[in-house]
Structures are given as structure tokens and as C-alpha cells.
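What you see is the complex with one protein chain gone and the rest in place.
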Amino acid sequence: MFYIHQHSCISPQQTFNDVDLEKLHEPVDKKLQAIEPSYEHIPPGMLRRMGKAVRMGVGAALPLLQDNTLPDGIILGTANGGKEDCVKFLNQIIEYNEGMLTPLNFVQGTPNAIASQIGILTKNHGYNITHMHLGLAFENVLTDADMLINDKPSNQYLIGAVDDISNSNYYFEDKGGWYKKESINRLDFYDTGTTGSVAGEAAVMFIANGIKKNAIAKVIAIDTLHNRDVSVMKEKLIGFIANNLPAGEKIDVLLSGENGDNRLQEYFNAAEYIAGENVVVARYKHMTGEYPTATAMGLWLSCIILRQQVIPAHMVKKQLPVSGYKNILIYNTYKGNQHSFIVASLP
Amino acid sequence: MNRIVVTGIGVISAIGNTVAENRASLIEGRCGISKLEMFPSKFSGSLPVAEVKISTAALKEKLNAHDPGVTRTTLLALHALQEALTCSHLTTEQISSFDTALIGGNTVGGMCLTDEMYEDAKKETAGSEYIASYDYGSVNIYLQQRYKMNGIINTINTACSSSANAIMYGARLIESGRVKRAIVGGVDSLAKFTINGFNALHILSAETCTPFDENRKGLNLGEGAAFLVLEKESDCIGKKNYATLSGYSNANDAYHASSLSDEGNGPYKAMNDALVKAELTASEIDFINAHGTGTENNDRVEGTAILRLFGKVPAFTSTKANTGHTLGAAAAIEAVYAVLNLYHQELYPGINFKDSISTLGLTPLQSYKKMEIHNIMSNSFGFGGNCSSLIFSKA
Partner (left out) sequence: MENAALKQQLKQQIVEFLNLLTVKPEDIKDDEPLFGEGLGLDSIDSIELIVLLNREYGIVIEDPKEGRKILVNVNTMADYIEKHRTK
């Protein structure tokens, strides 16, 4: 269990600087692309080298580190960070037939470049790690942070996740059948009954520690599962709720990672069933698109919902009269094999 | 009884396909570095690399791994994993248990298929069988599915310290009570991608590498994999304990994307913090398996940091002179070697060395030695300033 004190989000919606979640930006050409800021905190000498994932990640992190916040470590997740630069380097290899090549794309393409650049910019010698396990990269970030903070509650960490839509990633996923064949807008995002979703990207960062005072939210529990069998997933979720929700507490909101892909619907239906009738169901992938670390934005949205005690109408799938939002269950599956379960609560 | 113990090990590298073969090679001081031959490249026949001399097709046959999309990286990992699991006598139920974690590091993933990835990244091509294999997590996803694992699975990429972080993460999962056992390690296969990347940075040597030598000219890339099974001592009474993982640390140099600071702040902090975790003093380290890549920067900086930390520098070598630099697998392979040192109470000779770095005066151990060994430090420092140090101790 740990507390979130600050957060920052660069995404396809208006989530950076003046947050306005009512102003919904729609997919264009089956992509929800991030609205990138001017990155004034990143020195031009470093910015010139950064691919999109790196500049989004660094750009989201730096505002949280401006007031001399010196985290004890930097823990990031990305499934594909820097892949765009990898492919640029690959293109050089082919184009110049393994001749004289410029190394920058190779160096910037290493996925730990995001955490490393943040470390260099802030001269941070603490714990520094990049988790890469696809749809559970961010969940491993949370687990890692949870263990570290539990060991030393006064320690604080910059934690987060980034994934971008690069040309290559988009084509890999599209050819693998993970994006819609048809054009899509937000009104029919969840209801086409067809396979695939829409590509998305975001960089989400948090400052986390073990101190309750002035916290925005609390992450009570995290768990993960690899299994395609929906009955195993159900059993896991039931156990997760039973073992982690404090006595007398209940889930108020299920924040579902439903993404419009009909092949995955059985998992999200199962989560709704297990969460129970008296739970508000909300969805967010129409805001973020689908990408491996989308649950980071799920957690960010949970922080906003818990603070403002309002869920934007376009997110709500099932509304109920509730006295307040206290405990949010964030459930997601990435491609049906990887499942994640997170509970975020008022501090 | 709360110690983290190593109950199984598995390794494949240019100097052997099994633990026993690797050990025999280390004892005799065998060098696994030769001219590139296993895949077509401009560098074939000229660039010294450390290859596992089994073709990808032969690995598929041997491991019965004919699933579409399986890459060489995955196959090497599977080979070492199988050995570690057999060695540890984990049952099928234990492997599939929610209490068992699999944590692996790698830096190449499916990008060993450089040409295929180039084609698949184009809009107009149909998509090969490897479409879902290029990322780093796909290696551990394959292993998870093959062994029907249900516990915590993770993939870590911190460049050359990836598998050290995998080992640490697994140990911490056990210490925090989240899992009962953790299968930890890493892999990387040789690829046009990494060969050209390191070549572009001018840190490959055109000759066999000479770690810690005054006239060192760079590193030789290698490939391989290694896994260790970690368990809590109280959970495996009666099982063979090869060694204990008594200390570890992750620290960042925070200086430059692809080189270490002259003072070696990151390496120093990692080594020092690992000692603190192990509750040991520097003088209690009997041997260091150094990162020792053979580059001008690493060996000078690592040597500087070692001199800063150790009043009397213990015996040390870099086994990268035997295996090449296996990137994501390096820390795990070298962890297995540290375990072998402790289990057999022996040290292996450093090779490919002539003259000490003049400003440091450090000489790697030059001969095989049987001696009492209690604690071994193993260092891995990667791009992005990702520094790590592991300490293994006698069981």
C-alpha cells in the first residue's frame, strides 16, 4: 500500500496543464495521438535527441521534480519505449548495408533511455529501473514501488509509464489484428461488436511514498495474472477483492479497461459481474486508446475521480446513485492473456 | 532461515551448453570468442564475437519449440530455463503455482530478427510470423505459456544490468512475502542490431577483448542465457542450496547515456549499497566477478570505483574474456559463475590479459585456485547509468 502525492499526464486528451476531461478528443484514422506540450523544461540540447516516447516521458516527469523533489528512485514501465528509434537504426543498417552508422538512434532506442534521461537531468543516483512486461509493465512498476515503500515509507519514488504510437508499432499491431478494420468514433467505440480497438499513447507519472498526509490517493493493492481462461480470471478477481479490501469497505467504481474488441468482452463482463450490481461502471479506453501501459492512465483518472468526486458522463457505462467514490477497482486485460487488478482509494 | 538461497542453476553460453560444460571451460581458461559465422553479415568472418555454436533450427529441434514466432532469444532462454528447473527439482505444480515468479531480463528481444523486423515495420507488407515477437516481453510470455505459469511474470530492460535487476526483483518478491520462489535470469542473442549499434559507438574491439588490460580496445559481443531458482531457506529444507543471495543494489551513475563518470559514482554506490544490504564490510569480499567489458571507459571507471571502495582489492576477473559481453544475460550468467565459485570453493583464471592499466595497477587473477570462499561480488553496469552489484555467499 502506498500514497500518491502528485501526478502528471500527457495523453490524447486535455490532461496536461489545464486538465479538462469533458473536452473529448476523438480517434483520427484509428489513432488517439497525444497532445504534446512545448516541453519547456527539457533543455534543447537533450530534447533534440529524444524520440516521442522519451520526450513524452521526460516531459511528463519533469514538472513533478521542479521544486527540488529528489525522489529516492525512478521506476518506469514501457512495453515499446524507443522502438521508433530502434527502427530508424534498423533502416540505417539496411540502407547503408552495415556501413558507417550514426549511433544516436541506437542509444535513444534503448527502452531504459527514458528513466536514464530523467536521472541524468535531475542527477538522481537512486534506484533506477525500467519494467517492460507488455500489458503488465505498469503493474510491475506499482509492485516494485509498493515493496520499496513498504520497506521505507519515508522514501519517495517517481513512478510511471509511457508508450507511444510509432509507425512500426502501429503496423505490427495492425497486422496482428489488434486494431479496428473500420473507422471509429467515440459514440460507437465500445459497441461495434467487431475485433480490435484503436491505437493510443500516453506518458503518466506519479510521485509516490508511504506518507498519508496531503496524499491525493492511496493504492491499496495490485495483482496480476497470465491466463486466457476466464474462469481462472474470475477466481483470481474474487480472491483479490476478498483479500485486499479492508473489512467493511466496498468497491464503489469498477474502472474497466474495456476497449471495444469483442474477443475480450467476456473478461470485462466477468469483472462487472464479480464487482457486483451496486458498483458504478466506467470506461476510459475511448480517451486513451489501447496500448500496453494504458492502466497508468486508468490510475491517473482514478486520482482525478477520487479528488473531484465526479466521473465525466462520457466515461460512465452504468450509473448508480452513490454517496461518494471511495474505492475504485481498476481491471484490465491486455490481449486476453495478461490481466491486472488494482484498487485505488481515497487516502 | 530467512536467507534467499539458490536451489537451481542453468546456463548456455559460448563456452558451454550446460552448467557442467561452462564450469569445465572456466577451469581450463577456455575462450569462446571467434569470428562471426552463425548469421550473414558484413562482419561475418572478421568480427570477434562469442557465439553459441548451435543454429536456431537445431535449437528448435532440440527444445521441441516449433511454435510460430519463436526467436533465437527465446530458444536460448528456454534452454537455460529447462536446466535450472531440472536442477532445482521444482515440480510441475510448483512451477504453475500462483506463488512462483518468473523474472527475466533481455535487451534484444525479437530484434535478433533484424531483417524480418525491417520488413514487418513497413506499411505495405503482410506481416510475418514474428509480428508479435519483436518486443522484450515476448520472451517471458513464451516461457510463461510453455510452463503454464500463473504467478508474477516480469521483463526488465536496464541494458547490461537487466538480469541483475531481474535477480534483485525476484529476491525482493520473496522477501516481501509476495511469492515463495522466483525463477530469475536473462538472455540475449547476437543480432545485426546490437553488433551495428555497438560498432557505431566505436566500442567493439576488432580483436579478442582484453578486460582490464592497458591496451584494451573494446568489447566483444556474446550471446547466452542463464536462470537461477531462488527460494526462501525455510521453504526448502532438505534441498540442495548452491549459495545464498546475501546482498544486492541498484544505483544510477546519472552522468551520460552511454558512458560512466570518471569517478565511478554509480558503480561505487552500487557496490557499497550491496555491502550494506549484505551486512558485510569490503574486506569480507573474497572475489569480484567484475563487469569488465574491455572498453576504455568501463574498465578504467570500474577499476577506479573498486580502488575507492576496497582498501585491499580482492582477487577479481572478468569472465567476459571467456563469454563475450552477453548484454541482458551477462549478470545472470556471471551470477551462475559466482554460485559455482562458492559451491565448489574455487576461482577460475582470468584470460586474455597482459598489462595492468597503468593508472590503476590492478591485475586480474591469472590462475585456477582452490580456496575458502565466503562472499563474492558480481558487478554489472549498463547504458543509461544503470549500475548493479550482487553479492552471493556460501550456503
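Per-chain numbering from 1; labels A and B assigned in written order.
Following the convention adopted for this analysis, a contact is a pair of C-beta atoms (placed from the backbone, for glycine too) under 8 Å apart; a residue touches a chain by one contact, two chains touch by 3 or more.
Bear in mind that the values here come from a model prediction, so they are computed numbers and not experimental data.
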Pick out which of B:Ala257, B:Met271 or B:Leu390 touches the chain that's been left out of the picture.
-> B:Ala257
Contact partner of the left-out chain, one of A:Met100, A:Ala247 or A:Ala313 = A:Met100
Had the left-out chain been drawn, it would touch chain B at residues 200-202, 256-259
Determine and list the chain A residues touching the chain excluded from the picture.
-> 44-45, 47-49, 100-104, 107
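Assume only the chains that are shown with their structure count from here on.
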Chain B contact footprint on chain A (complex, rising order) | 74, 79-80, 83, 86-87, 89-94, 97-103, 106-108, 110-113, 115-117, 119-120, 122-134, 136-137, 140, 143-144, 147, 150, 167-168, 171-172, 175-176, 224-227, 232, 337
Residues of chain B touching chain A in the complex = 41-43, 107, 111, 114-115, 117-118, 120-123, 125-127, 131-132, 134-138, 140-141, 144-145, 149-150, 152-159, 165, 169, 172-173, 176, 178, 192-193, 196-197, 199-201, 250-258, 265-266, 269, 382-386
